[in-house]
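Not every chain of the complex is shown here; the ones you see sit where they belong.
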Amino acid sequence: MQQVVTFGEIMMRLSPPGHQRLTQATSLEVAYGGGEANVAATLAGLGQPAAHVTCFPDNELGQAATQSFRRLGVDMGHTVFRGPRLGLYYLEVGASLRASQVRYDRTGSAFAELDPADFNWDDILQNAQWLHWTGITPAISAGAAQATREAIAAARERGLTISADVNYRRNLWQYGQTAQQVMPELVAGCDVVVCGVGDAEDLFGIRPEPGAESSFASMARQLMDRFPNIRQVIATRRDTQSASHERIQGRLFNGAYHETPYLDIAPVVDRIGGGDAFLGGFIYGSLHYATPAEALRFAVAASALKHTIPGDVNLVTVAEVEHVMQGHTTGRLVR
Amino acid sequence: MQQVVTFGEIMMRLSPPGHQRLTQATSLEVAYGGGEANVAATLAGLGQPAAHVTCFPDNELGQAATQSFRRLGVDMGHTVFRGPRLGLYYLEVGASLRASQVRYDRTGSAFAELDPADFNWDDILQNAQWLHWTGITPAISAGAAQATREAIAAARERGLTISADVNYRRNLWQYGQTAQQVMPELVAGCDVVVCGVGDAEDLFGIRPEPGAESSFASMARQLMDRFPNIRQVIATRRDTQSASHERIQGRLFNGAYHETPYLDIAPVVDRIGGGDAFLGGFIYGSLHYATPAEALRFAVAASALKHTIPGDVNLVTVAEVEHVMQGHTTGRLVR
Amino acid sequence: MQQVVTFGEIMMRLSPPGHQRLTQATSLEVAYGGGEANVAATLAGLGQPAAHVTCFPDNELGQAATQSFRRLGVDMGHTVFRGPRLGLYYLEVGASLRASQVRYDRTGSAFAELDPADFNWDDILQNAQWLHWTGITPAISAGAAQATREAIAAARERGLTISADVNYRRNLWQYGQTAQQVMPELVAGCDVVVCGVGDAEDLFGIRPEPGAESSFASMARQLMDRFPNIRQVIATRRDTQSASHERIQGRLFNGAYHETPYLDIAPVVDRIGGGDAFLGGFIYGSLHYATPAEALRFAVAASALKHTIPGDVNLVTVAEVEHVMQGHTTGRLVR
Amino acid sequence: MQQVVTFGEIMMRLSPPGHQRLTQATSLEVAYGGGEANVAATLAGLGQPAAHVTCFPDNELGQAATQSFRRLGVDMGHTVFRGPRLGLYYLEVGASLRASQVRYDRTGSAFAELDPADFNWDDILQNAQWLHWTGITPAISAGAAQATREAIAAARERGLTISADVNYRRNLWQYGQTAQQVMPELVAGCDVVVCGVGDAEDLFGIRPEPGAESSFASMARQLMDRFPNIRQVIATRRDTQSASHERIQGRLFNGAYHETPYLDIAPVVDRIGGGDAFLGGFIYGSLHYATPAEALRFAVAASALKHTIPGDVNLVTVAEVEHVMQGHTTGRLVR
């Protein structure tokens, strides 16, 4: 099987044990994660070869981050070791009506200061069938945006499938260009896009038509009109009850509209990476199931399971995801 | 801003990790807390200057307890270091239908053996606008009761607002006087009183009138008739589903009856200090909001958040409490 | 009081902290448990003298397992120290729709290779009034089956009450005989049997009669017809909502059919040993209450509490179980 | 084999992890220990039946302490459950030139308030061959002193060997009698006494004669003259290099003077209980070796090993002690 290649920053994640607040912590649990690398790790865990491309400082923290994903079977052989520091994020795990909180400390990271010339995409994509990126990467720096642009171009040239999670975070865009300037060109090169109604309006000025079949479908239809390469628009819908209780649904528009039943998650063990697990699941599903509806059900089952696993990454087998996908959601003890 | 001053015992709290029983524990988590000091710490965390007055043994345990509240910004400068030992309590954290259990080991503590003459209330209250005490303090020893009496007298003389949580615990009163003998005189000096229907009957023989508007309002009205200084009677009502699931409501009577909607807390991370957070929130609210109804809503939101935070003390910002107060209770991830 | 004697394997239980998956674990929590020993420990904790009979390797792991149950007051004086290794099991604690998973590593254990001649049942049962075994023991090896056979025979001769949890696990029976060959003779010697409808069909080919009062009662009636020594058939019924939320009910047939209300358990802290707690509770109840219905209610309350306690063993007092048995299931804080 | 019976207080020991100071601790490691019970546990671990007699509060902390020693094989069947609280001690583990520090919190404990009438020594000593006590017990309260007196009397009547560790701690004697008043009568009933030169002077006014063979021997000779029942005086000599490095030697006088070579311990893992391990080893050695010199060498080897084991109690086998006793002190890896 050919690889799925992902590109983006990996950060060290530091979180107080249990539900402590950061000011209480005398120790912090360490994990490594990033929206794109989490997708690669999900895929590798499911048996689908995957590579992640990133940039780390050439020190023991860059080593630790590399090892963390290499452990999970992700091909980290294209890592560029150069630059000042490893980006961080702090995570407080909320409960009930207290939200979980993420505090980023990624300014001036090795990834933010990457040199696009360090990435030879023709080499990198040699054994690849799919390229995945997110809207976070071009938000970080002009260099990261340029590298994304080049990756997409190289991937299109080689005929890869390209997916993106548009993932608009306004306060990330600090280097002088706006998402509205940068993203359209990048999204135009994609086949599969994760985009919710809010992001579509913020990024592309697309609003669901009044009285449309569903606001999601209406938005997706317009998005596909605007960017003809896009064949599928997908999203998770969260019906969040509390920081400890989520209900999630998968949605897909590919001309027709599909949605899955809601899955109930209580308690939520770890909310981070739930979207990445959805997308990783969808890529896996797209490559291994006959229909987009099945891929979508696989994706939402994978995402639900992720919420029960500590860390950014979804550590599940295909059999476990399929078990939930088949409606076994009562979690009966397995001996 | 002038200080809120609280007076009472601080104990070391020892609890097994997770939901272990005490007989299973090979380590105990350490925190420090006390019903009055928790109020001061809540206030300090919200930006309201607060001082706590107490008595510790002059050893490293007294130091540790002092440091624990000084860390949170509570003025501990009036601490008396004298006496035999630091009081303790053991906490087993229950789950579902198994109750959490508190086992006190406070007999013979430095606080129980305090000498009222060690506390110069005129000095202590110099920069104060509010004095807060609870019914636990006069229950501990004749000396502690006397110190409470003197604190209230000094506070009234200086024109401070005085609040009390009557908090009747029958088995604490062991030194030869009963709560029924001691409390009326003390409560008579207060402006704001936390008192539920049960405590009112036990302590003051006050029973709601049959057919009254509400049993709480009826009790409060009688309490205010009996003790004319009281301007507000408040309480939380708990609709406890299980050790892991609480529903709480705030109630207030100030001539008129006010109540908040119920807030749902599931899971409960740490039940201890929920009442203190309510009172701390109410004091903060009384000092910063225009109406008692707002103060009450702030108080119950603060209390609800406390249930999600490990330890006795409510570690939240004004913004976080107001967020819940405004009805945002789904705890959506904050990035 | 005379002892309840149990017989079976004790394993070391290794589980990752919290909800980690095994591949994430850098440490494993250690406990010791076994379906029969858990019953003895429950009983000892309730004040009922109990002894457990087993076989351990003569090394520090056998010592640790012995100490673990001796700590709880179980008489471990009949332990045989001989043989190759201590059996293990790994437990992943699931959450929500992710199941908890047990992975056994018990092949070639000291217990599996026990020599029946090492157990002098006349000696062992000298102070006993009750013998308890489960269907796991005769599944492990021919030797273990033979020892079970001899224990039952000796117990019948001495007039003890004999109980069994049939607990059919197909993949355990690997030594050349099937459960269907071995179990009937053993069950024939019992007075009290834990058996669900599924196990009755798998082991004894008994199917509830169509249109029967209840499928459980119908099965039980046939079972008692087949094995006239049986006076009571009991079972728990699980209405599992998720790995974190169980609802359990107790059922009993002794000519008449009894059932308890469902008890709700959310969250489930530790699911393992829930059935053993039920049976331990039932034995205790049978010895200390006037009616089987009371024994059953005690048993199901005990089992519900077990789900809130880490480890295999139910660490509760009679007062705590009776509190739940009387309907106090809201877990209000105890001071 | 008949039991060795020990009598004294067991406390909960709370110590910060690693070399933290108490003011730094956010958790405390829990162990249970007491100078006399540690001897019983050492003996039980070596295979010598042993019982410990004590008094605990009738709560989960008393249960936990009971279980802790029952786990180690000590017969705890004579425990009296009555009284207010479990005594505690806090232990800071020093390093290098910073001393370890013990802070007691045992005032008002169940043991201090024991009623001598609760202990029926004729029953307790029924299967005993040896009684051991220490000077700490009569220091705690008049009741504890009286119970010690009665235990010694009963033991003498039954012809048991009686040993005592005089262990003089001036600040413990707070109940109105001095060690100098109480101890001589008690020591007079003993056969084996642990007593150093300093304690002999403080308690009995005995000073080594100038120019004597050795100060220890001179003291011991006088002690035996004063108390003719004493047949052996023993002691450890510590040549302390730092909190992390001890050198210990065993000394014995039984008419003749014996001493062992020094054993070097670096690092010291846990200094507490080193003396109890010495005495437990000496009792074991006295019962199982031909000569006092061998018993002494066994004792000092046992004590040295204790310094490498966390907690109050010496968890070693006879084979391990004999290995060191035979001069194998390089600790080469055992596979």
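A few comments on the model shown:
Letters are used for the chains, namely A, B, C and D, taken in the order the chains are written, and counting of residues starts over at 1 for each.
By our rule, a residue touches a chain if its C-beta (ideal position, glycine included) is under 8 Å from a C-beta of that chain, and two chains touch if they have at least 3 such contacts.
Just so it is clear, the model here is predicted, and its values are computed rather than measured.
Of the identical chains making up the complex, 4 are displayed, while the complete assembly in this file numbers 6 copies.
Keep this in mind: only the chains that are shown with their structure count from here on.
Each step here moves to a touching chain, and the least such steps from subunit A to subunit D number 2. Repeating the B-C interface with over half of its contact pairs identical by residue number, the matching pair from B-D, A-B or C-D is A-B. Work out the mean CA point of subunit C and of subunit D, and you get 41 Å between them. Averaged Cα coordinates give subunit A a centre that lies 45 Å from the centre of subunit C.
Shared interface positions of subunit B, i.e. residues touching 2 or more other chains, are given as 21, 23, 267. Taken together, the touching pairs give a contact graph of some other shape, not a line, ring, star or complete one. In summary, the structure contains touching chain pairs A-B, A-C, B-C, B-D, C-D. Those residues of subunit C that touch subunit D in the complex are listed here as 67-68, 70-73. The touching residues of subunit C, counted against subunit A in their complex, run 18-21, 23-24, 94-102, 104, 169, 240-245, 267, 271-272. Interface of subunit D with subunit B (complex): residues 14, 17, 21-23, 25-30, 59-61, 63-64, 67, 84-86, 88, 90, 92, 103, 105, 107-108.
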